[in-house]
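One chain of protein is taken out of this complex; the other chains stay put.
Let's look at chain A:
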Amino acid sequence: MEAFSRLTAVALPLMFDNIDTDIIIPSREMKTVGKTGLADGLFAGWRYVAVGSREKSPDFLMNRAPYADAKILIAGQNVGCGSSREHAVWALREYGFRAVIAPSFNPIFRGNCIRNGIVPVQLAAEEARTLGDAALREEAEPVTVDLDSMTVEMAGAGPFAFALEDDSRLMLRNGWDAIDLTLQHRDRIAAWREADRARRPWIYLETGR
């Protein structure tokens, strides 16, 4: 996973609440058994003129300069709700997004962001709205997300502080994989299972069927 320390980039403001994972990537766009080849399907329902088409809809902000180069998404409440599909995050990442700013996140989506090198920046609703409005108005003005100072700002808005649990920050900051991090506890896990096997033997299935 690519490490993240500080990013200054164009932000795409999609200030709707409940942007669900079906909107981020519709089921029909999840064509392969893999984590790649998804960027073209990102926001497909909004981005193209018709289902299955690749003709860009002029109404969708991401189809217009400079937003086509956005690496930061600004959204409304409860972003990433709906299906748990990680494809939503893989599609965002493959397109180039490295941060999502919103007043609230669906927890599965948020966890998926962290595991794939996208920083979930949770701000107060007014702060997110201020940034979103500014990003819409000052088209070319980039937004900066900084994992060292834990702030986000743009010319004329912010800085606004945000928080992340240490664990997540560590993974994003160093580009670490959570499995590596957990396997540092390997012995502890083995010992726990040994004790649990005595306590709840029925959990440990001995034979497959």
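Here, a contact is a pair of C-beta atoms (placed from the backbone, for glycine too) under 8 Å apart; a residue touches a chain by one contact, two chains touch by 3 or more; residues count from 1.
As a working rule, contacts and distances are computed from a predicted model.
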item: Name per UniProt, for the chain absent here [options: "Integration host factor subunit beta", "Caffeyl-CoA reductase-Etf complex subunit CarE", "Polar amino acid transport system ATP-binding protein" or "3-isopropylmalate dehydratase"]; value: "3-isopropylmalate dehydratase"
item: Residue of A:A65, A:A140 or A:I179 in touch with the missing chain, whole complex considered; value: A:I179
item: Absent chain, residues of chain A that touch it; value: 15-18, 20, 22-23, 26-35, 45, 51, 77-78, 81-87, 89, 104, 106-108, 111-112, 115-116, 165-167, 178-179, 181-183, 185, 188-189, 192-193, 196, 200-209
